[in-house]
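For this view, one protein chain was removed and the others were kept in their places.
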Amino acid sequence: MSHSQVQGETSPRVHYLNTSYGIKSWLLTTDHKRIALLYLASITLMFFVGGFFAVLIRLHLIEPQGALLEPETYNKMFTMHGIIMIFFFLIPSIPAVLGNFLVPLMIGARDLAFPRINLLSWYIYVVGSVFTLVAIVTGGVDTGWTFYAPYSSVYSSTHVIVTALGVFITGFSSILTGLNFVVTIHKMRAPGMTWFRLPLFVWAMYATSMIQILGTPVLAITIVLLGLERLLHVGIFTPALGGDPLLFQHMFWFYSHPAVYIMILPGMGVESELVTCFSKKRIFGYGFVAFSSVAIAVLSFLVWGHHMFVSGQSVYAGLIFSVLSFLVAIPSAIKVFNWTATMYKGSISYQAPMLYAMGFIGLFTMGGLTGLFLASLATDVHLNSTYFIVAHFHYIMVGSAVMAYLGGIHFWWPKMTGRLYPDGWARFAALIIFVGFNLTFFPQFLLGYLGMPRRYAFYPPEFQVLNVMSSAGASILAVGYAIPLVYLIWSMRYGPIADSNPWGAKGLEWETPSPPPTENFEVTPVVTEEAYNYPTQEVAVV
Amino acid sequence: MSERTLALAHQFEDLGQQHEAGSLGMWVFLVTEIMFFGGLFAAYTIYRALYLQAFEVGSHHLDVRFGALNTAVLITSSLTMALAVHAAQTGNRRQLITCLILTMLLGALFIAIKLIFEWGYDYREHLVPGINFVFEGKVTPHVELFFLFYFFMTGMHALHMLIGLGIMTYLVLQARRGRFTPEYYSPVEVSGLYWHFVDIVWIFLFPLLYLIGGRY
Amino acid sequence: MSQHVVPKRVYFLVFASLIALTLLTTGVAFIDLGRINTVVALAIAVCKMLLVILFFMHVRYSSGLTKIVIVAAFFWLAILIALSLSDYLTRGWTPAPATWESSSSMLLHNPPSGETDLEVA
Partner (left out) sequence: MWQGFPIYPDQASTIAQGVDHLHFFLTGITLFFTAIIFTTIFYFAVKYRRRSEDEKPPLILGSLPLELAWTLIPLALTVIVFVWSSSLYFRNARPPAASMEIFVVGKQWMWVIQHPEGPREINELHVPVGRPVKLTMTSQDVIHDFYIPAFRVKRDVLPGRYSSIWFQATKTGQYHLFCAQYCGAMHAAMGGWVYVMTPADYEQWLSGGAKGESMAAAGNRLFGQYGCVSCHIADGTGRGPVLQGVFGHPVKLQDGRTVVADEAYVRESILNPGAKIVAGYSPIMPTFQGQISEEQVLQLIAYIKSLGTEERKPAKP
């Protein structure tokens, strides 16, 4: 199909970016591709706001007594860092940007099932962000992103309600995105696009949407109850007034543990696309990779109690949650092994997206395995609420999820913008990020095992060396994240023109021109082959 | 594009696909609603298990007669809503409008009974937590907890009904303009799903709040 | 459109059953059945819900997908309630059966547990 497109310089082809101009054409668009770019711009802004707080945190912790901030300010910094990065960057990152852009393209649809709801979800996201940013500007909030009662509902004197309202509102954006994807994937697949021909990214988005739909409403109601308690001084979670603080934790983690998989499952989907494309091979064990996504989505809802092993939860409940938490490790392991096996006898090239993909596998392996320490009751007692936890979830949420997000952005950038970025710079940035990341977070595993609790504005002097190492790594990491911002923006104007399929990848999104026309495909495609059907030798090994 | 009708959005191939997507979309939305109310029901269940005695004391301050009456009102409104969908399917515009208006009237009646005979009474009896709660008894904090759940759950339910009334108004206006045909009545059907869901929530609220622990 | 049109007669039958069940559940509440009261009330509520879902909401005539979506929602709700209750209902239990400790060298000086512990073990 792409051959029929003439990329003449004299009469530019009409595509989704140049079909109309002006602010209004963007703010009122219902085109999923434009909405994806709106999301891209807004979450990038939030990423750097959250990153700014991270830099302040690490700078502050260079000295045991705290180098920079008052303890109250420090508490606000890590709270805002967590809230912004989780609710306003990681959760919408891959689903709302890459998912929005790619799901219709990958399944051969003209748009999502409900384009206006898609736009609405972006506006909801913006309103939620504004609430949260207003809370920051007017003084911030200091409860930690977990909003534990009764600190948040009675004792904190900061802007808990406004921030919680921001998170509550943004939750609906996440729900609507998930709803849109589920309906689209069920009802709008092109002829011949059966479930087992779907790209694994779509499977991952489907599993992610399940979590968004089933989990987010529970967070919403929990936040409302918390707000009610704070506003009316009635006891829902506060023991002095007759409530139980552990109920808040149960309801909060019922959403917030699966939410970790809202962040990592899409990354796993991106990973499957990258590994196959740059190995020029079919995925190893398609069915296992596809179903492990669904298995993770289901199991993720059964394990929340492992956040509460030392909280005063019944030891028997702890036992149940522990065994279930171990189970969720299995589908993750299956994925890692299958990606590795996909590279076996492949034809591997190392463009920037593949470097991110390889970094993802390594960091996810470490992040996942250190999770075993926390699923296991006896070691969790020691490691809970220490820097070990901080290191573990940053390996998952930054090391893996952000790596995959950047890998995906680099992979589909030519499709989204029609331009190529300088691959040398991109590889350099990937390397810097990998090194910086490990230097930042590996020392935190040691700190946690030594017993340094998290959320400490100052700490005993013997922890200083590891903290300084971590802060040094953070500065490298910050540079690593700034480099892509520069060259990607540069490439939008000056980058070489990309053709429809610069990587020689498989998948419907590569069969339409870059950037795609508003309607995605001139003719509805008909799918006749399995996913990742790269040319192979005659010999079949099964 | 020649055979495309006004009712068909550009992203769909045909009206059948559009109808299925709309219906599935509403069902998925109702799943989120089930989890939303479900979170409340879960919290309620746990506190009821912990403080059974106090919850029974609180429950006995509610008037079963109004609860049962309102259940009947809501069930009737569900019937008229189902008949409205039937009318839309068979292209009977007059009956569609009548049934929708009946549904709205019954919904309004429900809220009126709730507001005047129940919440009003509770307010005068100083049973509203956070506003004027005064309760003489030995298990006070947990009785207040019951009333908190009572007001929050019925309040959330009433809010959903108000939204439902808004949707109905829109449907009546659309129906009067003749927007719905036996080929295209998706909005009526999915709004019906929503209305029935709100009914189901009440079907559970009634025994949980009013009949808890018996009335003997 | 191949949408199933349910005869009005079915709607009226369902409506009559729902009203009857409402009267029944209200009536039963006035009879002392002990713990059974709650079970009966909830069982009747479930029946009423099924009637509304199957007939008013046309699920009886809908695709398997719709049914799976509904079952999934209630399944997840059951997860939320059941796993939360697994904490609340077992909190009063003693931490460990006495037999576990006899094998532990660490707790040799721990005498056999008292009568209150045995209730659970």
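As written, the chains take the letters A, B and C, and residue 1 is the first residue of each chain.
Methods note: a contact is a pair of C-beta atoms (placed from the backbone, for glycine too) under 8 Å apart; a residue touches a chain by one contact, two chains touch by 3 or more.
Quick caveat: nothing in here was measured; it's all calculated off a predicted structure.
> Per the definition of touch given earlier, which of A:Gly139, A:Gly192, A:Gly424 or A:Gly451 contacts the omitted chain?
The missing chain is touched by A:Gly451.
> Given the contact definition stated above, which residue among A:Phe53, A:Phe284 or A:Phe437 touches the chain not shown here?
Going through A:Phe53, A:Phe284 or A:Phe437 one by one, A:Phe284 is the residue touching the chain not shown.
> Check each of A:Leu28, A:Val130, A:Ala333 or A:Val526 against the chain that is not shown and name the one that touches it.
If we include the chain that is not displayed, A:Ala333 is the one touching it.
> Pick from A:Pro95, A:Gly108 or A:Pro150: which residue touches the chain that isn't shown?
Of the listed residues, the one touching the omitted chain is A:Pro150.
> Which residues does chain A use to touch the chain missing from this display?
The list for chain A reads 71-72, 75, 142-144, 148, 150-151, 154-156, 238-240, 245-246, 279-282, 284-288, 310-312, 315, 318-319, 322-323, 326-327, 329-330, 333-334, 336-338, 340-341, 343-350, 358, 361-362, 365-366, 369-370, 372-373, 376-379, 381-382, 384-386, 446, 449-451, 453-462, 464-465, 468, 534-537, 539-542.
One rule holds for everything that comes next: only the chains that are shown with their structure count from here on.
> Select, from all pairs of chains, the pair with the highest number of C-beta pairs in contact.
B-C
> Quick one: which chain's Cα centre is the longest way from chain C's?
Most distant chain from chain C: A.
> Centroid of chain B to centroid of chain C, CA atoms only: how many Å?
Centre separation, chain B to chain C: 21 Å.
> Which chain C residues reach two or more other chains?
As it turns out, chain C has residues touching two or more other chains at 65, 72-73, 76, 80, 84, 88-89.
> Which residues of chain B are in contact with two or more other chains?
Within chain B, residues 20, 24, 28, 31, 35, 38-39, 42, 46, 50 contact more than one other chain.
> What residues on chain C touch chain A, complex-wise?
Its residues touching chain A are 65, 72-73, 76, 79-80, 83-84, 86-91, 93, 95-96.
> Taking the touch rule as given, give the residues of chain B at its contact with chain A in the complex, in rising order.
Touching chain A from chain B are residues 9-13, 17, 20-21, 24-25, 28-29, 31-33, 35-40, 42-43, 46-47, 50-51, 129-131, 133, 141-142, 144-145, 148, 152.
> Show me the residue ranges of chain A that touch chain B in the complex, using the header's touch definition.
109-115, 175, 179-180, 182-184, 186-188, 213-218, 220-222, 225, 228, 231-236, 241-244, 247, 251, 254, 519, 524
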